[in-house]
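Contents: one structure, followed by commentary.
Shown here: the complex without one of its protein chains, the others still in place.
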Amino acid sequence: MTQQNRISGGQIDRSRTLRFTFDGVAYAGHPGDTLASALLANGVRLMGRSFKYHRPRGPLSAGSEEPNALVELRAGARQEPNTRATVAELFDGLEARSQNRWPSLAFDALAINDRLNTFFTAGFYYKTFMWPASFWEKVYEPIIRRAAGLGSLSRQEDPDSYDKGFLHCDLIVIGAGPAGLMAALAAGRAGARVILADEDFRPGGRLNAETLTVGGKPGAEWAAEAAAELSAMPNVRIMLRTTVIGAFDHGIYGAVERVSDHLPVPPEGKPRQTLWRIYARRALLAGGATERPIAFENNDRPGIMLAGAMRTYANRYAVRVGESCAIFTNNDDGLRTATDLQAKGVDVVAVIDARSEGALLPGIRHLKGADVIDADGRLGLRSITIRHAGGRTETVPVTALGVSGGWNPNVNIASHHRARPVWNEGIQAFVPGEGGPPGLSAAGAAAGVMSTHGALTSGQQAAMAALGDLGIRASAGTVPDAEDAPVSITPKWYVNSGKGRAWIDPQNDVTVKDIKLAHKENFTSVEHMKRYTTLGMATDQGKTGNVLGLAIMAGLTGQTIPETGTTVYRPPYTPVAMGALAGRSRGKEFKPFRLTPSHKWAEEQGAVFVEVGMWLRTQWLPKPGETHWRQSVDREVLATRKSVGICDVTTLGKIDIQGTDAGAFLDRVYCNTFSTLAVGRCRYGLMLREDGMVFDDGTTARMGENEYVMTTTTANAVTVFRHLEYCRQVLWPEMDVQLISTTEAWAQFSVAGPNARRLLQKVVDQDISDAAFPYMAAGSITIGGLRARLFRISFSGELAYEIAVPTRYGDALIRRLVEEGREFDAVVYGTEALGVMRVEKGHVAGNELNGQSTALNMGLGKMVSKKKDSIGMVLSQREGMNDPDGYRLVGVKPVDPTATLTAGSHFLEIGAAPVIANDGGWLTSKVHSPHLGCDIALGYLKAGDQKIGRRMRAVNLLAGTETEVEIVSPHFFDPEGERLRG
Amino acid sequence: MIIHHPILGPRDSQEFVYLGDASLMNRPDGLTAGIEAFHDYLYNRDNPAGEHRELWYHEQGDRSWLVVTRNTVTHEIVRVELARDVAKAAGRTK
């Protein structure tokens, strides 16, 4: 197709032609175009459908405030719903489709909603669809859900990458229009570190859209020169295609840079977008203003747009929206569109000026005191109806209408800390109010300074003020000459005419009637109006419609506009791709992996790994021929109990505790006593939270008079260390105690089983006979001269040791142990076998240490010493935590040894109904014990200590299964502990 | 947010872990105080809308516990101290 609406001039590169398709039809445009400008150049005004009524729509704007021209951009996994055609840069091969229509954009079956609009008023759905009750989910809602929504996701993984970055500056300037450029020049010339960010791909802001001059040059040329000067400054960073999305605390600004969205695919190694966190000492909001329309009947016809946008299309993109245009305005800025279009040779049929006063434009049919009261042309504007000052109406054929109701400063960022903007009577708009983000000021149109010269001046002044705050010396340069016209506006919000609908929020189909209905039903506060009518909740967040809506509500209630107030402005300024916010944290890279020292070795053996917090641990190590995990785990358990097994336990938290008060410190953080522990010995410790619940457990060794080594559970390694630092620094700073986490510093292996000593004796340099190194001994040893630590502790119930070497020797040690263990048929076992053996032995672990259990629940109540103060000691004595019939840890065995148990099953007495009143507790951990040849479990059972030997049922209602069980001691294996002392 | 660490200078609050009201420093003595005193200490809070002294831990840093005085309405931080210094100044010395 030809670009029949392309006119002269503009900032497009006519030397190159870009091919693109919209709904499968091929078109051509030029570099510098947006998708919207290129479509308009090709005579395409219809670009979308509205949300509720599926009304045909064309672009309302030429910027990021666009509510109508939303498309699905790209195809396949890169399909991108709801992309605003007005900001999508054209590239060769661009593919776009209209959305929210079926079967086609020109014929949309759901446009039936528009015919039925009288039923679909604001909030109608709250009053119906209630009968019969079951029909909501089954009938009404599915229909509504299918009809709702805008564009579609591909449901495939986003193939592009995203990045995050951090920047620091003295001054961030948000917006590179005249105010922002001038501010950046002033600050940059003074040597300040400046970031100048603009959402557009071309600096200059409105200067690119106007025929105005700055310093005697075309505004766009001045802007380009200013940007060039700034680019040459090493202390200034210009960030185009970068939207500042929000002002956060303490001068932190979020910004999204669209690095590759203007390209067919991101270049190799480049992200699609980058989220920047910008730390700024001062900030200047120079984000300009957004034009607002005037509502009148059928003001949503494709071809009707904001007058300033029409000017942008003409001046910047060299596009006329239609062959014949009209302008409807209540302010002087609208007149500029008429004169600019006429200068471009576009036929301006009439200027309908709502104001009665003022001079007439020369050479144009300028109608004073007139209104546009209707528009015709379902798929594209054909005519408008004008009501003249005297009341006479006239229908005029036009294909484009520019509407201006005034300009709203973009106060969003200044209001992100919930500061309420204040009403400026002179420009009939809200400007930034007090209480905005500290360190942020506003300049130019964002501050309500609407002339070019005013913007340049206020930008420079605001920068000077910010620099002054920072103690950076700067001298004010001269402000270039530019127009300095005052704002002339007479408020006009909507044209009261017939019974038709006049749109305020075109995407969500909120009309003046809806506002009136909201008023009638007393949804009169702005928040109620917004929520009831959905005004401003569309993808454009009401950038063009909100002020209109609240002004109309103000008119209905008799309040002033500032009394009516605004809703709250919240980030992001424009919608942000989820991918950009997530950055690289996705897929396997969602969180880092922590690998154990034996990981490489285990990988070589074909180990199966399991996620344990951030760690990957060996779950089991299958041998050739083993087809089921149980075969491997049973083998690992039996071999360990028969001879010897090796397990990487590096993930347990390790904390070195040193100082003259180390023992006294441990007495306070553990509920049992450690100061009396002999040097060279270790002890099981139980740590409570201050509320008396069990926090963590582990074994702590006394390595020297003033030196202890604590171990924690894997899960609590970080939180226990944090807690100990809290105790040390905050609660008892008078104690002489120092801490360091050595979890990563030591590779630690458990060596367990009857042959554990024989195996280890081959490796270590010292005598570790029972006499020399008895049960619960601990000490520093050497392995071929290498410093190491040895603890004779057992989680498995076997004769067992834990041996630690500096982490970098961990891989060597596992290989050595495996090698030396061959003569004993040593196995390496994983977390499953570890779990089996600890349940057989009745040790608590994560499932029992659930943060909801007391020492008493675990059968460890006697460990809580009352003779000394320790964290949690006092509150553990509360009556509710000492119920004699409360939960107690028990062992569970199926009566039929072939029956299976399920962790999470609940205890019920034989014959008791499965209701909560009969609930006896639950099975916490279940394993299959190859030693006992049946499933066994631990559980918390009410008054469990009184029920040993009793038969109950373990019921899993989720699976509809139950098993008769015997309640037994949790110590299934070697209850006397003879083996571990062996 | 940015926390001006007394030793390390300005740091993003993301490096820290938050605990809560700095009144948690004033732990009763478990050998003399009873359940009621501990109950009030552990569970009840002023929870002011305004200036709030609170404990932050520099977990991704030097492991200092800090007392940060911050406004809960504006998030403005007016003072940052080492908790150890605050505790010692309050009499927690040998």
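Letters A and B mark the chains as written, and numbering starts fresh at 1 in each.
By our rule, a contact is a pair of C-beta atoms (placed from the backbone, for glycine too) under 8 Å apart; a residue touches a chain by one contact, two chains touch by 3 or more.
One rule holds for everything that comes next: contacts and distances are computed from a predicted model.
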(request) Using the UniProt record as the reference, specify the protein name of the hidden chain from among "Sarcosine oxidase subunit beta", "Transmembrane protein", "Carbohydrate ABC transporter permease" or "Molybdate-binding periplasmic protein". (result) "Sarcosine oxidase subunit beta"
(request) With the full complex in mind, choose from A:4, A:585, A:769 or A:782 the residue touching the hidden chain. (result) A:585
(request) Sort through A:515, A:881 or A:952 and give me the one touching the missing partner chain. (result) A:881
(message) One chain isn't shown here. Among A:65, A:89 or A:160, which residue touches it?
(response) A:160
(request) May I ask you to list the residues on chain A that touch the chain which is not drawn? (result) 51, 78-82, 118-119, 121, 124-131, 133, 136-137, 141, 144-146, 148-158, 160, 162, 164, 246, 248-249, 252, 254, 275, 277, 416-418, 513, 517, 520-523, 525, 527-528, 531-532, 534, 538-539, 541, 568, 570-572, 575-579, 581-583, 585-591, 593, 610-612, 689-693, 695, 846-847, 850-852, 875, 878-882, 902-906, 914-916, 918-919, 922-926, 955-959
(request) Tell me where the left-out chain touches chain B, residue by residue. (result) 1, 12-14, 18-21, 35-36, 39, 42-49, 52, 54, 70, 72-75
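Going forward, only the chains that are shown with their structure count from here on.
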(request) For chain A and chain B, let me know how many angstrom lie between their CA-based centres, rounded off. (result) 28
(request) Provide the residue numbers of chain B that touch chain A in the complex, in ascending order. (result) 1-2, 17, 19, 24-25, 27-31, 33-35, 38-39, 42, 55, 57, 59, 63-65, 74-77, 82-84, 87-88, 92-94
(request) Under the touch definition given earlier, write down the residues of chain A that touch chain B in their complex. (result) 248-252, 279, 417, 438, 690-691, 718, 722, 725-726, 729-734, 868-870, 873-875, 877-878
